[in-house]
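Every protein chain except one is present and positioned as in the full complex.
Chain IDs A, B and C follow the sequence of writing; residue 1 opens each chain.
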Amino acid sequence: MSTAATATLDRYESPSVATGRMGMWWVLASEIVIFGGAVVCYLLYRWHHPEWAESAVHTNELIGVINTVVLLTSSLTIVLAHDAAHHGDAARAKRLMGFTILLGLAFLCFKAYEYSHEVAAGFTPVKNLFWSFYYFLTGLHALHIVAGLIAIATVMRGVGRRENMQRVEYVGIYWHFVDVVWIFLFPLLYLAPKF
Amino acid sequence: MNRGTYIKIYFVLLAMVGVSVLLGLAGHTRIAVAGIFATALFKASLVLGYYMHLKAEKNWVKWMLGSGVACLVILFVGLVPDIVYVYGRIAGN
Amino acid sequence: MLQWLPENIASYGAQYDAVFANIYYIVGAWFLAAELFLFFCIFAFGRRKGRKAGYLPGHSWKAMSWVLIPAVVILGFDLAIDHQQVPMWRAIKEKQPPADQTVTVKGKQFVWDITHPGADGKLGTEDDKQTMNQLYVPVDKVIHLNLEAEDVIHSFFIPNLRFKQDVVPGRSIKGWFKAVKTGQYKISCAELCGVGHGNMGGWIHVLSEQDYQKWLRGEEITTSRLDKDSL
Partner (left out) sequence: MYHMQTGHAVGFWRKYVFSTDHKVIGLQYMITGLFMAILGGFLAYAFRMQLAYPNEAVPLFGQVGPDVYNAMVTMHGTIMLFWVAQPILVSGFGNYLVPLQLGAEDMCFPRLNMLSYWTFLVSTVLLVASFFVPGGAMGGGWTGYPPLNARMDYTGVDWGGTLWILALALEFAAALMSGINVLSTTLNMRTKGMTLFRMPLFVWMQNAANLIFMFSVGPLIAGALMLLADRTLQTGFFIPAQGGDPLLWQHLFWFFGHPEVYVLLLPALGILTEVIPTFARKPIFGYRMIVYSVVAAGVLSFIVWAHHQFVSGINPQLAVAFSLTTIMISVPFAVIIFSFLATLWRASIEYKVAMLFALGMLAEFLIGGVTGIHLASTSTDIYLHDTYFVVAHFHYTMFPVTFFGMFAGIYYWFPKMFGRKMNEGLGWIHFLVTFVAFNVIFIPLFAFGLAGHQRRIYDPSLWENLVPYQHLHVIATAATIVLLLGQIPFVFNFFWSMKKGRKAERNPWKSNTLEWDTPSPPGHGNFEAAPVVYRWPYEYSAPDREEDYRPQWLAPEAKP
C-alpha cells in the first residue's frame, strides 16, 4: 500500500484533495441538488398553499426533536471515530462507529414508530399533498440513512483489520451530510410549517 | 481540530435545537420562522465547517458545493412566477 | 422557405410574418457566410506537397479578435432580433385589446368543447351555444378565449391565425385574436395528449356578421361548408 502511494506521488501532478475524499465531495454535490430539488418543490408548493399549515400541526414534534438529537449525537460519534482512526486507535474507532450504527438504527425505529402512528391516524401519503411531501422527503432521507449504515458497517469491518483507515473520514462526511439534510428537514416539516 | 472542539460543537448544536424548538413555541410570527431557519443554517454551517472539516478544505470544494446551492436558488427564483404566483390559475387549485 | 407558411388571416398577421422574414434573412445571411467560408477553407486548403500549414495558435488578443469581433457582431444582431420581436409577443400574449366577444375552449381527451356566448354576447347564460370541435366567430371582431383543460395538457393551435397556447388543467389562460378573412380554417392539438392526439382537431369558421347572426339563430349558412364530421 505504502509503496504504491509513494509511486503515485511521483507519478502525477500533486493531487488537489485526497482522492477518496474528493470522490465523496462529488457524491455530495450530486446529492445536494437531488435533495435540494425536492426541497425547492416543497417550498414552492408550501408558499402557494397556506392551508398546509392545518396538516402540518399533526406532525409529531416530540419525535422530531428526539430524532434530531439522535442524529446530532451520531454525528459526534462518527467524527470522534474519525479522530480515533486518525490517531491510529482502531479499537476505539470501531467502537465509536458501532455507536453510530446503533444511533442510526434508533433513528429508524423512531421514524417507523412515527410513520405507523401517522398512518393509523389516517395521515397516509395520499391524504393530501403535504403528507405526500412529508413521506417523500423523510422517506428519501431514511433511505440515505440506510445506505449510510451499510457504508459505515462495511468500513467498520475494514477498520477491524486495520485496513483503509482513511475511509472512516469519507464515510463520516457522508453521514454528516445526511445529518445536515435532517437539520433542514426538521424545521421544514415539523416546526415552521405550522405558521 | 481535537476531541474537545468536537464535543463543544456538539453542545452548541444541542443548544441550537433547544432554541429552535423554543422559537417554534414562542409565537406564530415571521420573526420566529426566520429565527428557526437561521438556527438551522447555523447548525448546518457548524456541521459542515467543523465535523466535515470544510473549513480546512481546499477553496474549490467550497465553490463547487456552493454552485450546487446556487443552481437550486436559480431554479427556485425561476419557478416562483409560475408555481407560486400562478399565471391564469383557477382559484381553488 | 417562407412560402410554406399558410395564409395568414390574423389582424397582426402582416407584422407577424414580417418578424418571421426578418429573422430569416438576417440569420440566413450569417449562415451563408459561415458555410461559404467553411467550404472555401475545405477546398482551398487541402494538403499539397511542399506547403506547410500556418502556425496560428490565436493566443494574442489581436489574433483572437478575428473570432471575438464577429461573435460580438452576432450578439448585436441577436439582440436586435430579440428587440424587434418582443413587441409582437407582448401584443399577442400580454396586451389584449378589449373583447368584442369571449369564447371558452376546453380541451379534453380528445375533443375541444367550445362554449360560444349566445345572442346576448355573454358567457354563462342560458343561450350559450355549445359545440364540439367547431369554433364560430364573426370576422373583424376581437375574440377573447378562455383556454382550459379537463384532463391532460393539450395545445390549441390555429395555423392560419398564428395562434397557439397550451391548455393546462387547473388554469384558465387568456388568449385573443381577430380574424380578418372569412372561411374555414384548421384547428389542431399541438401537444401530445394520448392515444387520440392524432385525431384531435377541428375547424374555425370565420363568418361574416350576417352569417354569424344566422348561425346564432340556428339557420343554414350557405356560404360556409359546415362539415361537422371532419376533424
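As a working rule, a contact is a pair of C-beta atoms (placed from the backbone, for glycine too) under 8 Å apart; a residue touches a chain by one contact, two chains touch by 3 or more.
Everything numeric here is computed off the predicted structure, so don't read it as measured data.
Enquirer: Of the chains you can see, which ones touch the chain that is left out?
Expert: Touch partners of the hidden chain, whole complex considered, are A, B, C.
Enquirer: If I consider the whole complex, including the chain that's not displayed, which of A:Ala106, A:Leu140 or A:Ala153 touches that chain?
Expert: A:Leu140
Enquirer: Among C:Thr102, C:Ser155 or C:Thr182, which residue is in contact with the omitted chain in the full complex?
Expert: C:Ser155
Enquirer: List the residues of chain C that touch the chain left out of this view.
Expert: Residues 1-2, 4-6, 16, 19-20, 23-24, 27-28, 30-31, 34-35, 37-39, 41-42, 45-48, 51-59, 63-64, 66-68, 70-72, 74-75, 78-79, 81-82, 85-86, 88-90, 92-94, 109, 151-153, 155, 157, 159-160, 162-171, 173, 186, 188-199, 201, 230-231 of chain C touch the chain that is not shown.
Enquirer: Tell me, which residues in chain A touch the chain that this view leaves out?
Expert: These residues of chain A touch the chain that is not shown: 10-13, 15-17, 19, 22-23, 26-27, 29-38, 40-41, 44-45, 48-49, 125-126, 128-129, 132, 136, 140.
Enquirer: On chain B, what residues meet the omitted chain?
Expert: Looking at chain B, the ones touching the missing chain are residues 67-68, 71-72, 74-75, 78-79, 81-83, 85-88, 93.
Basically, only the chains that are shown with their structure count from here on.
Enquirer: Using Cα averages as centroids, what's the distance between chain A and chain B in whole Å?
Expert: 15
Enquirer: Can you give the whole-Å distance between the Cα centres of chain B and chain C?
Expert: Taking the average C-alpha coordinate of chain B and of chain C, the gap between them is 44 Å.
Enquirer: Measuring from the mean C-alpha position of chain A to the mean C-alpha position of chain C, what distance in angstrom results?
Expert: Centre separation, chain A to chain C: 50 Å.
Enquirer: For chain B, write out the residues touching at least two other chains, lowest number first.
Expert: As it turns out, chain B has residues touching two or more other chains at 86.
Enquirer: Where on chain B does chain A make contact in their complex?
Expert: Answer in residue numbers: 2-3, 6-7, 10, 13-14, 17, 20-21, 23-24, 28-30, 32-33, 36-37, 39-40, 43-44, 47-48, 51-52, 57-58, 60-61, 64-65, 68-69, 71-72, 75-76, 79-80, 83-84, 86.
Enquirer: Contact residues on chain A for chain B in the complex?
Expert: My answer: residues 16-17, 22, 25, 28-29, 32-33, 36-37, 39-40, 43-45, 47-48, 61, 65, 68-69, 72-73, 75-76, 79-80, 83, 172-173, 176-177, 179-180, 183-184, 186-187, 190-192, 194-195.
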